[in-house]
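Other chains dropped; remaining ones untouched in position.
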Amino acid sequence: MKAAVLVFPGINRERDMARTLKLTSGHEPAMVWHADSELPAGTDLVVIPGGFSYGDYLRCGAIAARSPIMDAVRSFAGKGGLVLGVCNGFQILCEAGLLPGVLMRNENLRFICRDVYLRVERSDTPFTRGYNAGQVIRVPVAHGEGNYIADGETIARLEGEGRVVFRYSSPDGMIDPNWNHNGAINAIAGILNERGNVLGMMPHPENHVEPAIGVTDGRGLFAGLTEALGRAA
Amino acid sequence: MIPNATPITPELVAEHGLKPDEYKRVLDLIGREPSLTELGIFSAMWNEHCSYKSSKVHLRSLPTKGPHVIQGPGENAGVIDIGDGLACVFKMESHNHPSYIEPYQGAATGVGGILRDVFTMGARPIACLNALSFGAPEHPKTRHLVSGVVAGIGGYGNSFGVPTVGGSVRFHSRYDGNNLVNAMAVGIAQKDKIFYAAASGVGMPIVYLGSKTGRDGIHGASMASAEFDEDSEGKRPTVQVGDPFSEKLLLEACLEIMHKGCVIAIQDMGAAGLTCSAVEMGAKGDLGVVLDLDKVPCREEGMSAYEMMLSESQERMLMVLKPEKEKEAEAIFRKWGLDFAIVGETTRGNRFIVRHQGEVMADLPIKELGDQAPEYKRAFVNAAKPKVIEADDVPAPVGLNEALEKLIATPDLCSKRWVWEQYDHIIGGNTVQRPGGDAAVVRVEDGPKGLALTTDVTPRYCEADAFEGGKQAVAECWRNLTAVGAKPLAVTDNLNFGNPERPEIMGQFVGAIRGIAEACKALDFPVVSGNVSLYNETNGKAILPTPSIGGVGLLDDFTKSATLAFKRAGEAILLVGETTGWLGQSMYLREICGREDGAPPPVDLIEERENGDFVRALILDVSATAAHDLSDGGLAIALAEMAMASGIGATLDDAPDDIPAHAYWFGEDQARYLVTVPAAKVADVLARARAASVLVSRIGTTGGDALTLPGESPLTVASLRDKFEAWLPAYMAGEMTNA
Amino acid sequence: MKARITVTLKTGILDPQGKAIEGALRSLGVEGVASVRQGKVFDIEIEGSDRAQAEALLKQAADRLLANTVIENYHVQVLG
């Protein structure tokens, strides 16, 4: 795997992401500066990590979405390259138009950091092949603006095309407003683009991969990606 | 604009907070009338906050040395050796008054300031904690303050990207007009790459870095600043706004230029901004400093020398660079989009010279600005020792269950989840123990070491007996670190008191320091940094004396840390330490009986140490499966917390005959812990305790889904949890922060 | 020249902040507010003094950055 982790000013989970990629794939990712206009040669996975690019000023992800490196990411994705955006990365992908919809303030208007449960809706994507469809995983969230919305038509398309990959659920996999901490429509926690090669998700699987630190439910995502890319290579 | 040569009237002097005799000292020192800018500089350097004029004499009695202390008080933060070539850099600081005026920004900039103190020394911040004291819940301002302060702490730390892993929150009417926001930051540095404030070398460039200077936080003379303002907008706001985004860039840029070896000396601009940082760099390095204010990056137009010297704009640094590295350093700062300007140089001789628009605005002796600050031995009186309350004189509750259920739902004892869920406490991927336990545990990158972190103080004890209260704050901190299996290494303190000009307040201050000093000595727990916040009072009513203690402990292997959750059914619950049923100043007395009186529990430091060492050993050799120290609310509360953390219940044996049941279950005797031990190891553990002369008794067994106190019906853990979790969210539901 | 760009949410887009504010106003006892929608204003200082040029510039700023036209409308005013 040759992963590239994008670094924007104000991004702050890039170190967590890099460590997890190294830990799960055995390969050190390249750290790519926002002002660069090209991805390193041979990149097969672009990861936009979490954090507060540009302080979340204006709109989360808005300023980062317009940086030079994003043009490179757009063309990489256009050629079918895999792109993973986590938290602020998801927000950036939406702002960049690579994914539909927007992430609004959490319903209760507060930042929330806690473990949540996600129901994995599909296992037939390069991002989720490490899980079984219907499996419930426990991963943390840490965001103030994770409330996914899009217009009715977009939501209908996302649902119709099976592009909702993760949903907030109860520990036994029920969709229940009490377990949807940010108020996202249809409890949406992660979605794919039309082509299925760009995934955006609010929770942080990269923080749940080490047995010594606690839960390891995030590993499946990275293990699956490593395998998918290994197979492709 | 008031000209620099304005005649200095007694009113102007008073507006600057200088007493007549202090002003006389200024005149004696410089042999002439100061210019307005100079007056501003003196007022900044000699106020209580910067000069420690009332506290210095007493702070000297704190133990500050130890084999692992690399840097004690006197720099931006304390530094201790944690082995493997690494150092831990930490400090706690208050932002009380700003947080009362504007809770969000006040708290946010408090966090920003303490983070800067830590990374100024070359450390990457790895954790933040905070200690918050608010007024009574029913006070009309309290909810708004809680909401804003918590959002502000989270807002800054989350965006900056440091996990906020612990802290404390309390409510008491004595903080009604004066809430306390104490923030602590902890960082890790290479032991041989610590950076200090002292400049060295003559003719070295002094560089200004970070954000631009605005008119933020210029307190000075309200009259003077009113006159500075020519437009009709009226009073100029002095509120500082935090910019965590810029601070994150500043962090990365600073660490990068430090790494590249560009830095000779570095000092953040905190209180009294440019003045304090420039004077400190020069004075510590035995050098003079010349500043050219025309070079200072300003955010607003027409800023005077006075304003630039006193501005408290955030996210700024001053550095002395190696001249040959200037270009390289500048390129790094530009890359991060930060301002970079050479604003002066170091000089021979000990003058502090400030130039602006071709004029010398200030020319002062640099050493004396710091060293010759007034120092007071303020009068103090020790309060009479309160009388000891006998357990028999305190009524028993209607039922133990009822008392327990009531206590865990009180503002001070209930779950603070509503608070810490607004803090990103996992960023970094190193948080081994999240908020909610005795101490947070954070892995030192790539392990196997871990740091245990906590902040503690029991203000009601300090109010009753400042000396015992001071001891207790340190002891509880030490105990919390021990309860997760860490070896306590050192502390930072944040001493919050009322007006030191009142002898009874000064008595509290002196008493608390004596207590802290005694406990730190007895526990080999030196003070390596700290902060003093005085004048915390409104309408002559002082806060409860609140010496917050922030402690750092070390785990050689973070995977060995203990948590307070019961692990499995059928394990023995052991109580370590002596229980006498001390109810004076207890939560039981306050919340159930409506009384805040009596002497607080005394702290036997020898026992404290022996019991703690015993518990730590049990944790490290894996005899103990869970551990928890006893504090507010005593034994019953500690048991409930262990049960709630796990979902596993417990059945408890009868209280000993010689102690009234309610005093046994709710008394707050110190130096105590609860541990659980697998049934097979009980005999061995008890034998070891006897051998070590540590008092240990078996008091019950884990299991089931309810907590059953003797003679009471079972209380399900789920129902306890509901009560424990409910109060704060319900209370806060009435509030929305400013949109 | 001074100018102001006002950015508001399109009708039909949910506004969690607005909704929360409605609730908060009610619980503060401020009665009579039927609905609240929150938007942004940008007060902008522009170099030069050509109005038409300024308007073009502002439109560009809004389109390219200040508004997310998927969910937001904007309105440009040159105040002179």
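Descriptive notes on the structure:
To keep things simple, chains are lettered A, B and C as they appear, and every chain counts its residues starting from 1.
One rule holds for everything that comes next: a residue touches a chain if its C-beta (ideal position, glycine included) is under 8 Å from a C-beta of that chain, and two chains touch if they have at least 3 such contacts.
These numbers were taken from a predicted model, which means no experiment stands behind them.
Beyond the single copies displayed, the complex in its entirety has a chain composition of A x1, B x1, C x2.
The rule is simple: only the chains that are shown with their structure count from here on.
Averaged C-alpha coordinates give centres for subunit A and subunit B that are 36 Å from one another. If you average the CA atoms of subunit B and of subunit C, the two centres end up 40 Å from each other.
Per-chain CA centroids place subunit A at a distance of 29 Å from subunit C. For subunit B, the set of residues that touch two or more other chains comprises 736, 739. Multi-chain contact residues of subunit A (touching two or more other chains) are listed as 109. On subunit B, the positions that touch subunit A within their shared complex are 151, 154-155, 158-161, 243-246, 248-249, 336-337, 420-432, 443, 447, 558-559, 736-737, 739.
In the complex of the two chains, the subunit C residues touching subunit A come out as 12-17, 20, 64-66, 68, 70-71.
Listing the residues of subunit A that touch subunit B in their complex gives 9-10, 12-13, 15-16, 19-20, 51-52, 54-57, 109-114, 140, 142, 144, 204, 206-207, 210, 212-214.
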